[in-house]
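Here the complex is missing one protein chain, while the rest keep their positions.
What follows is chain A.
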């Protein structure tokens, strides 16, 4: 059993309530931080921990904190990104639903470190019941004196509220999230200025993921150096993985970074192996936007080394033969999956979620969806595969925010690793009429047709 810092108390009955959470040692890090540490001490512990932002981008949290503008004298804000919308990801919901006070505790300590007096948790609108759970937990924390004026008699004031979104993936991008928190459409801002200089209401703002903030209490109680001992040198700590797809035990797992992908998929402690013992075909290891990996690059890297659940091993080989750990949205596909259909599915998602500001993304995601749809439904043309490649290449890097990249990468990776499957769709439209074509006849069984037809 690996070490658990976030979910260790998740099975304690009643841990959702303030009384039980407090009895189990909750809020001890607030006492320690506010009474015995300076804000800079806390920033240093977080820097020492080496924690990389758990929302997906993996930017070091301590470094992000150190960028916040303290010179201007403007009010500062901490905003927790609980917009969790990356397909394949449902870990933050799990934390907030079952142990909401852990996030609130982390928000208090982190706000103190940033010397912020007005902080928000921005939660996606679809998690409406979790929004209500958090509202209730915040009320409990106010009543117990952990929020409000002069917390623990230290003179530190903090107003914490939860803000609910309206159903828009783009609001997970930090500047779109800030726009939405200001009551506007979720259109990402041009950077610079970065939020650390000019964020919410033009004030210096830090935006961190739920899981990142929830790790702070442990770091304060045990030290950043202790945290850094967990995991690998470059991937410190534990990570929540949202496991889904064709596995026996989908769910949220806390892993020590650095265990092998083989162990994660096949051990009973985690995913429990492949559903119905069907063969593994592909893996999206870090949410829909990261490159899909074909079977031969899942357990081993291109160099033949074991593939590990860590930032460095998952991205080993770059986009040519690697992927990214991203948000930890770990989607496993067996041989009944159609990669073309799945890529079309992702493209439909990005087309729907594009905010429409930048033409390459607004138009390009629609073209990707259309072309993929016609290939998947048997109307594809020989040149469509190259057309897809050219569209995705013209979106990537040409937009204000990373949604364009996120839409382009899955298409590029699917063509890179599964080009023969696209060719099969174009050349044998009669074989793919039924949407369950590979359920009835997995691609492995029919791919020989491709070779024959070229003779």
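By our rule, contacts are C-beta pairs under 8 Å (C-beta built on N, C-alpha and C of every residue); 3 or more make two chains touch, one makes a residue touch a chain; residues count from 1.
Following the convention adopted for this analysis, contacts and distances are computed from a predicted model.
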Among "Na+/H+ antiporter subunit B", "Sugar ABC transporter permease", "NAD(P)H-dependent oxidoreductase subunit E" or "Acyl carrier protein", the UniProt name of the subunit that does not appear here: "NAD(P)H-dependent oxidoreductase subunit E"
Which residue of A:9, A:163, A:370 or A:394 touches the chain not shown here: A:163
Identified contact with the non-displayed chain, of A:64, A:124 or A:189: A:124
Which residue of A:29, A:321, A:337 or A:365 touches the chain not shown here: A:337
Of A:110, A:266 or A:288, the residue in touch with the unshown chain: A:288
Residues of chain A in contact with the chain not shown: 14, 16-17, 84-90, 93, 118, 124-129, 132-133, 135-136, 159, 161, 163-169, 180-186, 201, 242-246, 250-252, 284, 288, 329, 331, 333, 337, 341-342, 345-346, 348-349, 352-353, 355, 435
